[in-house]
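In this view, the complex is presented without one of its protein chains, the others remaining in place.
Going by the order they are written in, the chains are A, B and C; count residues from 1 in each one.
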Amino acid sequence: MLRPREGETQQDRDRIVNLSDGVFAIAITLLVLDIRAPDIPQRMVDSQLPGALLSLWPNYLGYVLSFVGISAFWLIHHSIFRSITAYDRVLIYLNFLFLMVVAFVPFPTSLLGEYGDHQLPVAIYAATLAVGRLLLTAIHWYASRNDRLMDEPQDPARVRFFLIRGLTIPAIFLLSIVISFFSVGVAILIWFIMLVVDAVVTRRRFR
Amino acid sequence: MLRPREGETQQDRDRIVNLSDGVFAIAITLLVLDIRAPDIPQRMVDSQLPGALLSLWPNYLGYVLSFVGISAFWLIHHSIFRSITAYDRVLIYLNFLFLMVVAFVPFPTSLLGEYGDHQLPVAIYAATLAVGRLLLTAIHWYASRNDRLMDEPQDPARVRFFLIRGLTIPAIFLLSIVISFFSVGVAILIWFIMLVVDAVVTRRRFR
Amino acid sequence: MLRPREGETQQDRDRIVNLSDGVFAIAITLLVLDIRAPDIPQRMVDSQLPGALLSLWPNYLGYVLSFVGISAFWLIHHSIFRSITAYDRVLIYLNFLFLMVVAFVPFPTSLLGEYGDHQLPVAIYAATLAVGRLLLTAIHWYASRNDRLMDEPQDPARVRFFLIRGLTIPAIFLLSIVISFFSVGVAILIWFIMLVVDAVVTRRRFR
Partner (left out) sequence: MLRPREGETQQDRDRIVNLSDGVFAIAITLLVLDIRAPDIPQRMVDSQLPGALLSLWPNYLGYVLSFVGISAFWLIHHSIFRSITAYDRVLIYLNFLFLMVVAFVPFPTSLLGEYGDHQLPVAIYAATLAVGRLLLTAIHWYASRNDRLMDEPQDPARVRFFLIRGLTIPAIFLLSIVISFFSVGVAILIWFIMLVVDAVVTRRRFR
């Protein structure tokens, strides 16, 4: 029932993209619900509020991290779907699986904000983003292999570059899980370095 | 006031589809709010967090189930509205009724996550999805009967296949309610089997 | 800065409609967050859950009422904006004012679900919907008076019919506030009757 008919393909693709954008937009906006105004008796507000707000720093960190992480997912999703003009059920299923991970991100973020100085939440967070990134790589790989889904044949060098990057980043996330057993702070630092390097590498390569 | 005028039909249909996609996107993204970070004193985190996270498994199950269920609704909604090019008030009312069920899904999911080993929440969950699926069947049936709402006459075999499937699945959901009186686990298992079979049957038939 | 330039008008109007639809979709989907799974000790679930779920009936009622109310707002908004092809700042301000009321609806709904058998929440709820409806009437009235905002001159009889309806319904809502001092149940009943009559009258008139 989903076989593309002439002239409908573009519109169908748009509906998938719109649904995905809705999930992206909601997931990044829900993150803020996890930063809650501290509960302080009125007469102690002036003395205690500054400290209470500062002690929420793992929540701010989690907010920024997940916002950046989901934004990066969106950018890659956007890059991939730019070239996709048709789709089949497998592509839709992969996309839904990916969206299930995106919509899940607020939970590990919440764990990180609550228990960010412990190993387990850091590992869960890294694993979630690694799986999300792998699913994006799978979507791209599947679509590239099926030329009829793309608007034009893909440049093999580009596909290879995307594949390598799409496997390296999850690998680094998984590596950060190993590191988190020794130092939680270093593991989180690695994520930030990776995000910056990733952005710079892409710009270099495709300027 | 909603009688379609020349050249506006497509755009109007798009606005209904957009609103529906918004509800779909929000409903699947809100599901995660039901998985809450457990509350553990800082010095016991290392010993108690793993167990606390594992004990949330009914919430994870509910998240996956409802995500799959709402995704399946979206896929069918998408199939139906692909062929719909015009609409009337009845169609809008049916669609709103359907969206009311979609937006309601997080509540039975929450019940399932909290009391998933009891009969009543399982029955409520099955009933909610059965009603949602029946409303989709009603939308398709109504639109197929009114050729002026569709872009082209529908293949009767296809309409019949869709109708049978659209009645079978709610019937199985209702059957699972009966079964839930004997075994809650078997009832939930049936939903999973049904989802897989449903996906495979569709692919076979319309490849 | 918002004066329409050739060929951009349609796209600009679309962005306003999209933002509005986003608010509509989120407002109706957030309503469910107000229906919370009751908190019952595991060993008493079987005996107490049915009663606890039944006692949530004011929340279910509020969910259905607000869903229907916001859907009705959407339908009217949709009718109005179908004919609007340009816009100015006043229209945008009126629309934002209207959206502020739509996004507010979950709060009176929550009050109604909690204290629905008392006069004040019923009055607040009626007042909120009355103000929302009045703003829709204001939007339509403003756009009709400025022919350059509409795609074609409006039929005066139609404009008058819309204006009368758009003032009658808020008036009935306000009347229901007076009635709520005597009987809360009758006030709520009036809303339901009004919604049904409203739907039927429109269909008659514009079949």
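Here is the rule we use: contacts are C-beta pairs under 8 Å (C-beta built on N, C-alpha and C of every residue); 3 or more make two chains touch, one makes a residue touch a chain.
Computed from a predicted structure; not experimentally measured.
Chemist: Sort through A:35, A:90 or A:120 and give me the one touching the missing partner chain.
Modeler: Among A:35, A:90 or A:120, only A:35 touches the chain that is not shown.
Chemist: Would you indicate which residue among A:49, A:171 or A:189 is in contact with the undisplayed chain?
Modeler: Here the residue in touch with the unshown chain is A:49.
Chemist: Considering the whole complex, which of A:22, A:62, A:132 or A:170 touches the chain not shown?
Modeler: The one listed residue touching the chain not shown is A:22.
Chemist: Mind listing the chain A residues that contact the chain we can't see here?
Modeler: 17-18, 21-22, 24-26, 28-33, 35-37, 40, 42, 45-46, 49-50, 53, 63-64, 67, 71, 74-75, 78-79, 82, 158, 162, 199, 202-203, 206
Chemist: Would you write out the residues of chain C that touch the absent chain, in ascending order?
Modeler: Touching the chain left out of view, chain C contributes residues 1-3, 8, 12, 15, 18-19, 22-23, 25-27, 30, 33, 89, 92-93, 96, 99-100, 103-104, 106-107, 110-111, 113-115, 118-121, 124.
To be clear about the criterion, only the chains that are shown with their structure count from here on.
Chemist: Could you work out the angle of the rotation that brings the CA atoms of chain B onto the matching CA atoms of chain C, rounded to the nearest 5 degrees?
Modeler: 90
Chemist: Most remote chain relative to chain C, going by C-alpha centroids?
Modeler: A
Chemist: Using mean CA coordinates as chain centres, what's the chain B-chain C distance in Å?
Modeler: Spacing between the chain centres: roughly 25 Å.
Chemist: Could you put a whole-Å number on the gap between the CA centroids of chain A and chain C?
Modeler: About 35 Å separates the centre of chain A from that of chain C.
Chemist: Considering chain C alone, which of its residues make contact with at least two other chains?
Modeler: Chain C, residues with two or more chain partners: not present.
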